[in-house]
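One chain of protein is taken out of this complex; the other chains stay put.
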Amino acid sequence: MRIILAAAAVVMLAALAFAAPWLQFVLTLAIAKGFAALGVAVLLRAGLISIGHAMFFAASAYGAAFLARAGINDLGLLLILSVLVSALIGAIAGSFLVRYRAIFFAMLNLAVSMVFYALCAKLYGVTGGTDGLPVPIPAVFGIVFAEPVFKSILFYLSLMLMVLVGLVVHRYLDSPLGHALSAVHSNEIRLEYLGIPVWAVLLIAYTISAALAGLGGAIAGLAIGRVVPDFAFWTASGHLVLIAVLGGIGGVPGAFIGALFLELLHSAAVTVTDAWNLFVGITLIVVIMFMPQGIYGLFERKEAQSS
Amino acid sequence: MSRPILEAKNLRVAFNGVKAADGASIAIHDGEFLAIIGPNGSGKTTLLNICTGYIRPISGSVLLDGNDITRMSPRAIARRGVARAFQIPQLFSAQRVIDNMMLALAAKDGLWSAIRPLETAERRDEAKALLELVGLDGDTDRISSTLPEGHRKLLDIAVALALKPRLLLLDEPTSGVSALERFPLMEALMSALRQRRITALFVEHDMDVVARYASRVLVWNAGNIMAEGRPDEVFGNAQVRERVVGVA
Amino acid sequence: MSNAIIPLLLDSLASAALIFFAAVGLTLVFSVLRVLNVAHGSLYSIGGYVAASVCLFIASRQLNPYLSFVALLFSAVFVAAILGPLIERSLVRWTYGKSEAVQILITFGLFLILEDLQRLVFGVQSLYEDSPMRLLGTSSIGGVVYLNYQILLVAMAVLVVVGLRLLINHTRLGRLITAVVTDREMAQSIGIDTNRIFILAFSLGVFLAALGGALATPTSGIAPGLGADTMVLAFAVAAIGGLGQIEGAAVASLIVGFARVLAIYLVPSLDAVAPYVAMLAVLLIRPYGLFGSVTARRI
Partner (left out) sequence: MAFNGISIVFARCLSLLQLLFRLDRGLPPANRRLVVDGLAGALAIGLVATTPVAAQDKPSSVGLGVFTFTSGPAAAYGMPGKNAADLMIDEINAKGGIGGVPVTATYVDEAQGAQGVIAEYRRLAGDAKNQVMVAALSSATCLALAPIAEQLEVPTVGWNCDTHQLLIDGKSKYVFRPNGNTVPEFIAYAIYLLDRKPDVKTVAIINPDYAFGHDAAKIFTAALKALKPDIEIVAELYPKLGSPNYQTEISRLTTARPDVVFSNLWGADLENFVRQATPRGLFTSSQVILALGETVLQRVPLPDGVIVGVLGDGWWMSPDAKANPETVKFAEAYKSRFGEYPVFPSIKMANTLIYVKAAYEAAMQKNGGKWPTRAELADAMKGSKVATLTGIVQTRADNDGLVDQIVGVTLKTSAQPFPVIGDMVRYKGDSLLPQAGQDPLAWISTLKPEFAKGLPKPGSYKIGER
């Protein structure tokens, strides 16, 4: 049942973009942010809230820009390498960040991401400062496509990756490592006494979450054609957490559902008022207070009742 | 007598000036069921904390199979075959009972697989067998935080057993367990320990349990060993009767 | 460069004073309520908007210009009196005892709401009203002309540190707050109305944020986005000092001010990086901040 639902949703997305091509851009970005929010949700499972994951989103987009400048001009290679870049940064940052918990973890992630943001904004000679860097259109298997074609390829590739990566992350969360990650949230002492190195469990999760954010960032960079420091600003990180929580951190689809939900909400809000942040803020508060499982939780509960 | 598995020598440790151990030494040998009794606040849990690396003594050392483990982490010590069950159960309260068990089983052998699921038929059977042992086989799919306190305690012990330890440290295994269930639990536990050749050290308040199951008893008081010996010897000691057993 | 030492120190002080008010409010709220208020920066900018609007009104009606000093203070009181109890009762109270993730998200939601409300109420153009600054004139110190208003700001910051310390150590309210900070359950059990303390402490935090915004308006412009920038800077300061430490916030303001000013004098391209590098450096060595302390977990 759940598989059918998910498949239907993916087909619907594909059809939507086909029916309204301009929506492709928005949907591509939505999926990109969904990846990053999924990364945040992975860490939330361990009870760790990162207000800094936009850094990895941005790092990977910058990575794509630099790699393109260095002459790497293949979509697949760009995606893989820039995700590796953010995973590497994630592993390095994570190796000292995962020692901290609760508010300290949040604060340190914020601090690291703000250093990154400030450096991107201020090192004009390297990063182009607040103007950012262009991310040119790469070739796909050696073929250079026109802009609209490339954007379609990128969208359908993102859609495919959403399914594939989603499945992989789902498997990961269901594996011993994934369960150990959730266990960090409930009882770290017991984990230690099971002989499980919490540090390593978290570092792996942190690296995975950075890679996910990086995948999102690379897609976003390619879709937008430009990367700017604002990608890494703390409010961007806050929005990622928001998407993850709105969708519900319980399952992999939550992050993507959260992104989609925000779209619908915005469509409703914008016809009434310009102040869509107001609505997003209110919705966030309402969801947290009254629907702790997020929107995905609604689906889950329905299913539990019907089965 | 055989070589001790675990040996703690000349331990000194203090909290806010209160001495929890003051130069005491203990040893536990292969196949023993060593009970530690003593008044509340005498530092029995602290002793377990030291032996498992959770806190470090001011001075003194802890040896496992003759190797110094004083400065090791609880994790490293656990990986050397020492498991612990806690006075207050330490569970993954948001997870199901069976997941608590399977994670413990995975910790022993299959943690590093990030792609294969935690739940395998093999692991599930093994977990079920242990749950049956402690009498929780009816609760496998419950979220562990919804168990009554006594059952949480049992689960905590089952989790420790799942690690297939050589040495099991039990902190008041029967506290919180109803009087009716106490002896059946201990019977099951003892048979499991014997069957799996697990040495055990347990801190206990219930003198009936101690008298019946301990192979040796050690009386801990104010950071020192007050008396030591077979249960009948120790309970024969007048000082112990007055200061410890009476209180307990 | 030697002729720049006195200006460098004075600028650090002035820069520290600007950020101190927001940071000390954040840290005070955290120490009493154990909640990190992500919307704190918005309260700062609301204070600024209200103060600038009132001062502009005074200027437009050609009232006595010295009234604008009263207006700065009054604006902060006004914002605190209305928003403090409202936010505490409606949102923050709900998060007590919940996880940090929930607290951060709820206040992040509040941040989004307040940012948009400001745009709706005060518009999207930048505001500027400098009559209080002009009234006070200037002084030449070490060959550099400073605004007397900048010196007033430093004095105000010192006043706030001393005032808060006096409040906490020498008043009944202060003792009640201390009791709640030390042991919430104990305080409750001996009959302290903790809810009242929370409202008061939160409102005091709002007042300090709004005061910071109000006092900043005569020397800086206000525009959308100010709240987000202030938030993260105030947060850096509070984290360096140790969340919950009043004197820590003061010292950390000086550190951040000095770091930023030093960067502008020596490596101007790193001015915006300096505060966060300072924050990262301190947190990596002492995650609980310079003045903070951490309590060990017990089994």
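Read from first to last, the chains carry the letters A, B and C; within each, the first residue is number 1.
Throughout what follows, a residue touches a chain if its C-beta (ideal position, glycine included) is under 8 Å from a C-beta of that chain, and two chains touch if they have at least 3 such contacts.
On a predicted model such as this, the values are computed, not experimentally measured, just so you know.
Novice: Where does the absent chain make contact, in terms of the chains shown?
Specialist: A, C
Novice: Quick one: which of C:57, C:74, C:96 or C:146 touches the chain that's been left out?
Specialist: Answering carefully, the residue with contact to the hidden chain is C:146.
Novice: Among A:107, A:236 or A:252, single out the residue that touches the unshown chain.
Specialist: For the chain that is not drawn, the touching residue is A:236.
Novice: For the chain left out of this view, which of A:81, A:262 or A:287 touches it?
Specialist: From the options A:81, A:262 or A:287, the contact with the absent chain belongs to A:262.
Novice: Could you list which residues of chain C touch the chain missing from the display?
Specialist: Given the touch definition above, chain C has residues 3-4, 7, 10-11, 14-15, 18, 112, 115-116, 119, 124-126, 128, 130, 133-134, 137-138, 143-147, 150, 216, 219-226, 228, 260-261, 264-265, 268-269, 271-272 touching the missing chain.
Novice: Counting contacts across the full complex, list the positions on chain A that touch the omitted chain.
Specialist: Answer for chain A: residues 16, 19-23, 25-26, 29-30, 33, 54, 57, 121-122, 124, 128-132, 134, 136-137, 146-148, 220, 224-226, 228, 230-231, 233, 235-236, 239, 259, 262-264, 266-268, 270-271, 274-277, 280 touch the chain left out.
We take it that only the chains that are shown with their structure count from here on.
Novice: Taking each chain's centre as the mean of its Cα atoms, which chain lies farthest from chain B?
Specialist: C
Novice: Which chain has its Cα centroid closest to the overall Cα centroid?
Specialist: A
Novice: Cα centroid separation between chain A and chain B, in whole Å?
Specialist: Taking the average C-alpha coordinate of chain A and of chain B, the gap between them is 43 Å.
Novice: Suppose each chain is reduced to the average of its Cα coordinates; what separation in Å results between chain A and chain C?
Specialist: 32
Novice: Please output the residue numbers of chain C that touch at least 2 other chains, ranges allowed.
Specialist: Residue numbers touching two or more other chains: 299.
Novice: Where does chain A touch two or more other chains at once, residue-wise?
Specialist: 189
Novice: Please output the residues of chain C touching chain A within their complex, sorted ascending.
Specialist: 36, 38, 91, 94, 99-102, 104-106, 108-113, 115-117, 119-120, 228, 231-232, 235-236, 239, 243, 269-273, 276-277, 279-280, 283-284, 287-288, 297, 299
Novice: Can you tell me which positions in chain B touch chain A when the two form their complex?
Specialist: Result: residues 52, 54, 73-76, 78-79, 83-84, 90-95, 99, 102-104, 106-108, 110-119, 159-160, 163 of chain B touch chain A.
Novice: Going by the contact rule set out above, which residues of chain A touch chain C in the complex?
Specialist: 44, 47, 49, 51, 96, 100, 102-104, 106-108, 110-112, 114-115, 117-119, 121-124, 189, 233-235, 238, 241-242, 245, 274-278, 280-285, 288-289
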